[in-house]
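Left out: one protein chain. Kept in place: all the others.
Let's look at chain A:
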Amino acid sequence: MDLERKLVQWRKEGLIDQTAVERIMSFEKGQPQKRKIPLLLLIGLIFFALAAFSFIAANWQAIPELLKVALFVLLMWIFYVLAYFSEKKHFGQPVIFRLLSLAMFGATILVTAQTFHFNLSNSVLPWAIFIAALAHYFVWRHMAYAVTAFIFGLNTLVTLVPFTGWIEWSIFVGISLAWFYFSKDDTPKVFSWMLLFFSGLLMWDLVTYNSPFWPIWTLFVLILLLFIVPVDARRFLSPLYLIFGAFMLIVYLAVRGETDMSLVDLNWPESIALAVTGLAVLALTYLKFRSIMWISILGAMGLLLFDDTAIALAIVAELSALAYLIIAQRKNQSLAPGFIYFIIVQFVIYVIYAWERLDMSLFFLIGALLLFALSGVGWWLNRKKEGAAT
């Protein structure tokens, strides 16, 4: 044994004495021995698995329909049983085994679809895995299932397009709302919030009226969610409103600056309704959720979009970014998110107004100088803030 040889060597060199050697030896003997799987056995198992898979693959067409499906159901059960015992006997990771079971469930549906010539473009698979993963989350409360549910929730939304029906949309929103309401942790709440937001975007597919403002209406409606969450969760969720609001403002600015907005029905009645709602949101957020007051700016979007030069919108974006930064600095809050928003606004404005008017080399040269200047300002602000803190 290596350790024994080393100890003898150290004793001969006079580094340690005989009693120390004996004490180390007796300590090491008391340690639990690592059980190693022999390499040959491991290689054998891998070859066996490969052989089994290739045997099944080679005879796939000859296997009866039901047996194909049963084979994958069996695999799913094997992983569930493994998960159960891994939890009980403390070996391996139960969550990994259960995720594998979930994957096998997905594979079962794939195989069923293939066996019965069922078109996969319909949304049975994402719906099934979305709901199954959510059920896993509520039984075992592990983040991995929440992530899986979120991914397949998004997948489900995507497969609903372009023939979204009210029934499946309502079911999806109902499930996401239930997830939002009943999840105890913050991150799953964020996931379900995002699913709710994205299902609002499906209005473009659901109704024939092409409003340019579905994202803003959705964000405004989602404020109601803050009433049903505890105060701690509110603090966790409010940055989401700001991030999504800021992102929307930038997207509207880019779209207004670069396109003629012919795909949507921009009209006065909706714009005025949005402005009035914006005022209501301002009042509500001022009274209740002051940290997300900024999103009421989006209420003005309806009126701002009528200006096809996008200058008014650019001014609003610029002023809101600056105001946010100044207030954040005064309150000694983190400047990073406000500053990132500020930089993105500068660059969107720069691309809108300079892209076609400048020679390319000049465009990038001025862009680089602008970036240097902005990062300099950021560094200076940060230093000042640190100085104030100490």
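Definition applied: a contact is a pair of C-beta atoms (placed from the backbone, for glycine too) under 8 Å apart; a residue touches a chain by one contact, two chains touch by 3 or more; residues count from 1.
Following the convention adopted for this analysis, contacts and distances are computed from a predicted model.
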Discussion item. For the chain not present in this complex, what protein name does its UniProt entry give, out of "GDYXXLXY domain-containing protein", "Sarcosine oxidase, delta subunit family", "ABC transporter substrate-binding protein" or "Aminotransferase"?
Written reply: "GDYXXLXY domain-containing protein"
Worksheet, complete the sentence: Given A:M76, A:L219, A:L242 or A:L284, the residue that touches the chain left out of view is A:M76
Worksheet item: Can you list where chain A touches the absent chain?
Response: 61, 66, 69, 73, 76-77, 80, 84, 101, 105, 108-110, 112, 114-122, 124, 128, 132, 135-136, 139, 163
